[in-house]
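For reference, the structure I am asking about is given below.
For this depiction, one protein chain was excluded, whereas all remaining protein chains were kept in their positions.
Our next item is chain A:
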Amino acid sequence: MEALPPMDETETGPEMSLILRLNGESLAIPVRHVHEVINAIPRTRVPNASAMAPWLINVRGAVVPLVDVRRRLKMPPRDHDDGRIVVLDIPRGAESHRLALLADGVEEVMEIDPLRIEPLPPRGAPWPIEFVRGSIRRDGDLVLILEPESLFEPETGSRPLH
């Protein structure tokens, strides 16, 4: 019997992705998740919220959580009011929820071929593999390919127990 060509359901064709900067690293998010990119705007702190989503912002009349993924990616925290905000729509179950991601800057939109994605090297890459699928090389440097659905999975707050 003739062998069928290998089928991989997860792999699709090349995908356009937005490259953003965070603590000196380049991170890629598929543009299908990106709603818009806006400049930093005033934010409201949420008392006792998790370090993952410590603020709320107003994006065109909608209240949206402002998410900082530095801690999840094991990067040092940095509290600042500059940079850009990437508004994302992330599927969760049957629905999709809108959130805003804090970034130091936005670089470009590029096509990423899934066949070129390499696994993270075992050493020297502190990022948890459930959040970073792998990396590709660009101009001699790494671009980390994010796993949006797990990276933006909500975590519960740090309210003191009583």
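Things to note:
The definition used in the following text is that a contact is a pair of C-beta atoms (placed from the backbone, for glycine too) under 8 Å apart; a residue touches a chain by one contact, two chains touch by 3 or more; residues count from 1.
In the analysis below, contacts and distances are computed from a predicted model.
The subunit not displayed here is recorded in UniProt as "Chemotaxis protein CheA", chosen from "ABC transporter ATP-binding protein", "Chemotaxis protein CheA", "Urease accessory protein UreG" or "Nitrite reductase large subunit". The chain not shown here is touched by just one of A:Ile85, A:Leu99 or A:Val132, and that residue is A:Leu99. Remark: the omitted chain is touched by one listed residue; of A:Val64, A:Leu88, A:Ala103 or A:Ile136 this is A:Val64. In the full complex, chain A contacts the hidden chain through residues 42-50, 52-53, 56-58, 61-65, 67, 92, 97, 99, 154-157, 159-160, 162.
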